[in-house]
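All protein chains but one are shown at their positions in the complex.
Chains here go by letter, A and B, matching the order in which they are written, and residues are numbered from 1 within each.
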Amino acid sequence: MLEIRQLALDFLRYRGLWRRETVTCLHNVSLTLARGELHAVVGASGAGKSLMAQALIGLLPGNTRRRGELWLDGEPLDAARQAALRGKRLALIPQSLAALDPLVRSHRQVAWAAQRGGAAAPWAAAERAMAQLGLVGDSARRYPHQLSGGMARRVLLAMATAGDAEWLIADEPSVGLDPQHRDGVLDQLRRLADTGKGVLLITHDLRHALRVADRVTVFHAGTTLETAPARAFHGRGEALASDYARALWRALPDNDFARPAAREAAQLA
Amino acid sequence: MLEACDITLGYRRGESVLRGISLQLAAGEWLGLSGASGAGKSTLGQVLAGHLAPRRGSLRLDGAALPRRGLHPVQWLPQVPELAVNPRWRIDRVLNEAWSPSAAQRRRFGIGDAWLERYPHELSGGELQRVVVLRGLAPGVRYLIADEISSMLDAITQAALWQALREEAEARNLGVLVIGHDAALLQRLCQRRVRLERGQLLASS
Partner (left out) sequence: MSGAAQAKTSQRVLRGNPRLGLALGALALLAALVALLIAQPSLAERAAASDFQARLLAPGGEHWFGTDVLGRDLLARTLQGLTLSLWVGAAAALLGSLIALGLAALACLGPRADVGVGLLVDSVLGLPHLILLILIAFALGGGTQAVIIAVALTHWPSLTRVLRAELLQLRQADYVRLSRRFGKSRGYIIRHHLLPALLPHCLVGGLLLFPHAILHEAALTFLGFGLSPGQPAIGVLLAESLRYLSAGYWWLGVFPGLGLLLLVLAFDRLGNALRRLLTPREAQQ
């Protein structure tokens, strides 16, 4: 069980040349992730979802201060433990395609990731992970700049899954993909959860996260508002606890596509 | 009426992204354009807005050629707002570059007064996108090319942006080309929808 308890983050930054100010970007963030679960974290861009992911694996920018607790399997997840587990039992699929090394062929990068992740036969593991995502033959051997956006996303996903990570944090893995590739990536995450891994899916796309997720945590303005089972997003959202979550559900184009109620709710929350 | 006739364009010799595309967009009409990534949707949008010159074909606005200088009556609204604003300018200056939207218009797009003092990187993607869209609505603009402007936004921000744009477009009888993947969204917004496939336009079901 991976747990975030009352996580808060402050940025220390400059205002003008000299004065510094503390900006709180996360407060009261709590959620749990179980093995075998696909847990979606949904919210507006800029709400702080990516920062939460960075805090989980211990890769926050230098000017941040963290409060609150992280727990993994009943033991505190501190910086030393994060460093020991990162890339091995705890893997991040980053949002930025710049995370790929531009000078190294992609199958080699996946093999390195597999080796870091403790795979006995890294090349075979890399090949398997890439094949599962449809990266075979020539396309698996390309340099990052020769990959389309969708392929690069799948390489990043393969890197996170080639090792034996038990916990996966996917930060916007489907952004910029067309419907076919988006579904492919989300289905792969679902399969990983079904094999017993805990998957945290961070996304702004509620509609498609609902198709694969077990539970959904709604994130707004730096805090987690509520966690609900995916089936609670149904009908007019009566089963949802917070106004914001209901507004988010109702704002989908195939529901009400509603603004007025939604905007009031956004100000309420 | 914005008319594109026989637009052909390719980035490599002998290979065309767009092959003889003809398209008509009436004033006040909302037209949806979908297609796989790499199909050339964005390229077509940029041709219509005068950002790219086609190798062959012509563009006409009410039967006349488009002006070469001055405010372009067809404005392109890009997908990534962070790239569409000068990172060194404050929002106030960004918003007022093309024209000066009134306080009421700012409110309708949900642009807070406090934002005007900030730099672009101090706004979220959704907030910045509203600034970019309102900036593109200068008087004299007749058509808009909305190139996946809401694909990075959450549902509430997306709905709010489109509602505000719809009000403004209806009041001024603007024609809008909506480029996007999301079938449900295109269905919501557009009376007519087309698909771009292998360089050609197909009517969408």
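Side notes on the structure shown:
Heads up, the rule we're going with is that a contact is a pair of C-beta atoms (placed from the backbone, for glycine too) under 8 Å apart; a residue touches a chain by one contact, two chains touch by 3 or more.
On a predicted model such as this, the values are computed, not experimentally measured, just so you know.
Checked against the hidden chain, the listed residues A:Gly46, A:Gly176 or A:Gly198 yield one contact partner: A:Gly46.
Interface note for the absent chain: among A:Gly87, A:Gly198 or A:Gly222, the touching residue is A:Gly222.
In the complete assembly, the contact with the undisplayed chain comes from B:Leu123, out of B:Leu44, B:Leu123 or B:Ala164. From the set B:Leu23, B:Val47 or B:Ala84, the residue in touch with the chain omitted from the display is B:Ala84, counting the whole complex.
Seen across the whole complex, the unshown chain contacts chain A at 11, 13-15, 17-25, 27, 46-48, 50-51, 61, 63, 221-222. Take chain B: the residues that touch the chain left off the picture are 49-51, 69-72, 75-76, 78, 80, 83-88, 97-98, 119, 121-125, 127, 136, 138.
Everything below uses one rule, namely that only the chains that are shown with their structure count from here on.
Averaging Cα coordinates per chain places chain A and chain B 30 Å apart. Interface residues of chain B facing chain A in the complex, by the touch rule stated above, are 36-38, 110, 123-127, 151-160, 162-164, 181-182, 184-185, 187-189.
Considering their complex, residues 42-47, 148-150, 175-181, 204, 206-207, 247-249, 251-254, 257-259, 262-263, 265-266 of chain A touch chain B.
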